[in-house]
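With one protein chain removed, the remaining protein chains of the complex are shown where they sit.
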Amino acid sequence: MSDLLLPLLLAVPLAGCVALLVLPGRTADRFALPIGLVATALTMAVALWSVFAATPYNASWVPSLGLRVQLGLDGISDPLVLLTAFLTFLCIVFTVRVQPEAGRVRALVGLVLLLEVGMLGTFLALDLLLFFVFFEVVLIPMWFVIAQWGDDTVPGGRVRAANTFIIYTLLGSAVMLLGILLVRAKTGTFDIAALTASGGAGMSSNVQVLVFLALGLGFAVKTPMWPLHSWLPDAHTAAPTIGSVLLAGVLLKMGTYGLIRIAVPVAPQGAEVVAPFLGAFAVVGIVYGALACLVQRDLKRLIAFSSVGHMGFVLLGIATLTPVGINGALYANVAHGLISGLLFFLVGAIKDRHHTSSIAELGGGLYDRMPRLGGLLVFAAVASLGLPGLAGFWGEMLTLLGAFDPAPGLNRGYYLTLMAIAGLGLVLTTVYFVSLIRRVAQGQTAPRWQQALLLRDATPLELAVWAPVVALVVVLGCWPKLLLDATDPAVRMLLGG
Amino acid sequence: MIPVVVAILAPALAALLGLGAGRRFPRLVVPVAIAGSAVAFLAALVLAARAISSAPLHDRLTGPTVPTGTFPFGLDVRLDGLAALVSVAVAAVALAVQVYSTAYLKGDPRYSSYAALVSLFTAAMMLVVFADDLLVLLVGWEVMGVCSYFLIGHHWEQEGARAGAVKAFVVTRLGDVGFLFGIFTLAASVKSFDIERVQAAALHGQISQSTATVATLLLLCGVVGKSAQFPLHTWLPDAMAGPTPVSALIHAATMVAAGIYLVARLYDVFLLAPSTLAVMAVIAAITMLGAALAALAQDDIKRVLAYSTVSQLAYMLAALAVGSAGAAAFHLLTHAAFKALLFLAAGSVIHAVGTNLMRDMGGLRRAMPVTFVTMTVGLAALAGLPPFSGFFSKEAVLAAAEHAARGEGPVATWAAWLVLVTGLLTVGITAAYATRLWLMTFFHEARGPVSPHEASPAMRWPLLVLAVPATLLGAVGLRSSWLPGWLGLDESLRPGAVTAALSVLLAVAGAVSVALVWRRAPATDPSGRLGRFRPAFARAFYVDELYDRVAVRPVRSAARAVLWTDDEVVAAGSLGSGRCAGRAGALLQLTQRGNVQAYLTGVLAGIVLLAVGVVTLT
Amino acid sequence: MPLLMPLLVAALLFSIGAYGVLVRRNAILVLMSVELMLNAVNLNLVAFDVWLRDALLSGQVFTLFVITIAAAEVGLGLAIVLLVFRNRETSQLDLLTELREEPSDPAGVGTAAR
Partner (left out) sequence: MAGTQAIDYTALAPALVVAVTALGVLVLDLFLPAGRKVVAAWAGTGGLVVALATLLPLVGDTRRTFCVPATNVDPVSCSYVVDHLTLVFQVLVLAGAVVVMLLSLDTLRDSRIPAGEYSFLLLSSVAGAVTLAASRDILTLVVALEVVSLPAFALVALRRFDSRSSEAALKLFLVSVVSTAVMLFGLSLVYGTTGAVHLDRIASALARSDGRLPATVLGVTLSLAGFGFKVAAVPFHFWAPDTYSGAPVPVAAYLSVVSKAAGFVGLAVLLTRGFGPYADVWAPAVAVIAALTMTVGNLAALRQRSAVRLLAWSSIAQSGYMLVPLGSAAHGAGSVDAVLPATVAYVLAYAVMNLGAFSVVTLVGRHRPRNAIEDYRGLGRTEPLTAFALAFALACLAGLPPGLLGLFAKVVVFQAPVEQGVGWLAVVMAVNVVIGLYYYLAWAAALYARPAEGARPPSYRISWSDGLAIGITLGAAVWLSVLPRMVLEALR
């Protein structure tokens, strides 16, 4: 029975989505949100249950391709599965009151459920091709969420933003498919567990470099790594609130999770050759993201660029190829998912109230006119800049510790310079977040908002949605053992080979 | 070991309650905050009593270890003489500040968040004091930083507060990055984050001198940042924009002293690196002298005290540089007492007169007798006049410097001489600016607009309470069984004969010269005599402007450059490829213009090309 | 008679037919040129058949089929040309460009999705 848990985990949101599609128009519209709530809540429950009780599931789907539905959970994917189920549930709850005005709610809930299937599938898949299929299931729903419910006042329009998002990601995943097929051509199997155990045995070292480059490119676009990031600000700014929460909270993690789960173990020698370049791009990403945020004019774009910086840390952690580096990467992954999710919820709430997210128009004084929302924004900003005692710190600290003494094959001096620049990036991150607090939260309320009536502070429902995220950020900050106990053994086994 | 945990958790709990329920139960805020600090103070007293009774106190409580991937770290706390005494100082000042703030910030709309943040700060400081794991210490270290950021920015309506808060947090954060790398170097060499094991390794010589030097220099960045020493001192004067009790607690007694406390805690590692000690000596000398001179020319009373704090901290760093952790701890304790007293007194003066600027003050001697007396005690201790605590602790430092100058200390003799000379010189200058402050504030006729009145009891009592240690704490250093014993050190902290005489002479000379200048023109500011040097001293040798040009402007222009590249180059790249695909499509459309024979030409041309290609290539 | 001569003639004939197809404007003449090309193939096939002295005579059988195919194609071709002439009053090939590709605005299909 326990091996049916994982397929059940995927079946519940899929059933919800199909139900919304099949039900006749009138009833589906009325019951859209209840179905969404039940489906996501059930998924969360099954996720929690399967984290403890699930055993790997294995069934053949397309024998000729060698595609098998292989699902499994271990220390690396547990936190991400829980994070996905948790954030999706919060998004649906958030939609209950904040009805996105454009388009129908039924379609939105259906799309979010389909998104959840794709995301959960990506984290559960233990078959390379199955991972690729779920990796792509996410694209079309997110495209429609951005293009139909997005904010059209973005420069260039929301459809172009959605297009750049999907074209960038698809280019990456097309190249990733080539990598996957090359692996199969050389080793004859798609099974990740077997490939990890064999540690890239079937492939010569330059084939492994080719495989790592192909897989790495696909994941780097999704992470996003520095030069391939230009889709992120447009997509995040144009996406509706729950869209950007899921985009930042989970979709970015699929890239780094892929690197850790697939690219590094399957092609270890390739990883060793490419890791220094990956580290260099990561560090440039950190500094580039931080500098870009310093002078950003739009609040949502600023948070999007902060994701480029934070994911730079995660990539640096992976580039060290050490257990502590990868532990740091996973921790930063989960922490960034929670904190950026919270930041986008808050910025979305601010934007819904002020109908603008440009910092100049918002003016200062958020503390003054909306103390609770202002306080939460400052909390999230401080958590995001990596204050110890909050979730953001441990990931970045472990990454730097990993860079301090990287894997034996890597050049130590080079990684020390990377660590130093990343440290500088840390300070720049503090600078732009603190100046964000100064420009938005502190100071006087602009006259324009003084007499605006609709500026209510955070509503009880919003607080109910955000409170668990805040609590998790604090718990993960004060008690890192909770997450590290789960990831450390899995990472040691992964790198131990 | 229970009191240690209580000392940390009580204020933390108070903070949590304050932040959480502050808005809904405003009445509960003040009692909860004070209760938190009081419980912490009692716990600290119990610990101090244990430290005094069983002299070389050493105790550990190890919590769960957290796996990281390489060597794990654990939630451990430890108790020894130094920790107990410093925790008493912290708890005492925190309690005084909490009580004082109830009056000073009466009616402030955001008092609940203020009190909660002060409690959180106290808990963080306690964590730093009692931490036995480098990472746990770092957590406390940075939580203190963020509390100071929020508290400086308490009056965020004012631009000064916002700017001061940002500057304080960024500069300390810069230092903390170096601090983090120092922790990595140290922990990697010992394969553990545990301070106990680091000290043991240092004593048994398991840490090589080069690693020790690199680690201590990096740790020094953190210390210099947090304790506002020479390169990273610019944030402390601007931090005065925060409420005065905050300045008293954080920017006088506790946070800024955390750096010195850390060096004292890891002193065995520092002793392995004489070159670091030399660097510390140089930094201490520069900071000591520069800050004292700057204090001489300040007009705002709080900025005078801020620069004075920087200078006094340099004394403690100097003591550590010349090899005497005991002197540093001693001066730390006495400084905590009299500097907190000075700030709170200044607070009541500002509260009465309504402005910080000394040129609007005067003649407060009669109007505010209690403040006058306690401030005089404080200033005397600061100047180092004999009966007061300041004299004894400063003498301990100078004695240690003289001792090292004779060649017996761990540091190079030239560094010891540098410390000794600048130390003595600064004693004179300190006495000068202390007297200037004293005269301009309390003597001559009242220049202030409103009639000044004495502070309310809630503000007066803390002054009186703090005045006691400010005067008597000096005696603690006389017997070697007292303070040195409690700290577990076997060095004597009695003032040396020669240095004591010299420093008293210099102090009196400084005070008298300022008094003479003042007597000639009581209405004007005595520092006017500095003439051409005054603006330089007032602007603290233009270090701020230098940093602005060297660091702030380049970063901002780099940011604009990054934004430009992002909009133009990277985005254009992605759009460009889309557009050129479209143009290629348009080009292809030209081949489909409908003429059949054009199609046939294309077909036949294609066939010919294909055939020639295949025949020639295979 | 050496094999080369008929092959050369066939190749020449094929090229002339191709040239005729590309150059002549009138549809009928283009059809005639196509016939030339097909007959060139026939010549080729018969020449090979004789040279191979194929027992199954498959070359000549192939020629018969090609001839029938050519006939069918011409019949159908003329019918289509007749239709074109009736609808457009012309059989000049270069005037028949009603189905050309109109260069649309740069956004192309993308505008539909706005």
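So that you can tell them apart, the chains are marked A, B and C in the order they are listed, and the count of residues begins at 1 in each.
We take it that a residue touches a chain if its C-beta (ideal position, glycine included) is under 8 Å from a C-beta of that chain, and two chains touch if they have at least 3 such contacts.
These numbers come from a predicted model, not from an experiment.
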item: Where the missing chain makes contact, among the chains that are shown; value: A, B, C
item: Residue among A:A147, A:C293, A:V308 or A:L483 that touches the chain left out of view; value: A:A147
item: Given B:A49, B:V468, B:V512 or B:I607, the one touching the chain that is not displayed; value: B:I607
item: Contact residue for the chain not shown (choose from A:L8, A:V38, A:V133 or A:L424); value: A:V133
item: Residue numbers in subunit A that touch the chain omitted from display; value: 25, 62-65, 67, 107, 114, 118, 129, 133, 136-137, 139-140, 143-144, 147-148, 159, 163, 166-167, 170-171, 174-175, 177-178, 181-182, 184-185
item: Touching residues (missing chain, whole complex) on subunit B; value: 578, 581-582, 584-586, 588-589, 591-592, 594, 596, 598-600, 602-607, 609-611, 613-615, 617-618
item: Contact set of subunit C toward the excluded chain (per top definition); value: 7, 14, 17-18, 21, 27, 30, 34, 37-38, 40-41, 44-45, 47-48, 51-52, 54-56, 58-59, 61-62, 65-66, 69, 72-73, 76-77, 79-81, 83-84, 87-88, 93, 96, 98-101, 103-104, 108-110, 112-114
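Criterion: only the chains that are shown with their structure count from here on.
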item: Pair of chains with maximal C-beta contact number; value: A-B
item: Computed distance of Cα centres, subunit C from subunit B, in Å; value: 92
item: Approximate Å spacing (C-alpha centroids) for the pair subunit A, subunit C; value: 60
item: Multi-partner residues of subunit C (each touching 2 or more other chains); value: none
item: Two or more partner chains touched - positions in subunit A; value: 163
item: Subunit C-touching residues of subunit B, taken from the complex the two chains share; value: 579, 582-583, 585-586, 589-590, 592-597, 600-601, 604
item: Subunit A residues within the subunit B interface of the complex; value: 163-164, 167-168, 227, 229-231, 233-234, 288, 291-292, 294-296, 322-328, 367, 371, 382, 387-389, 393, 397-398, 400-402, 404-405, 419-420, 423-424, 426-428, 430-431, 434-435, 438, 441-444, 480-481, 484-485, 488, 491-492
item: Residues of subunit C that touch subunit B when the two form their complex; value: 18, 21-22, 30, 93-94, 96-101, 103, 106-108
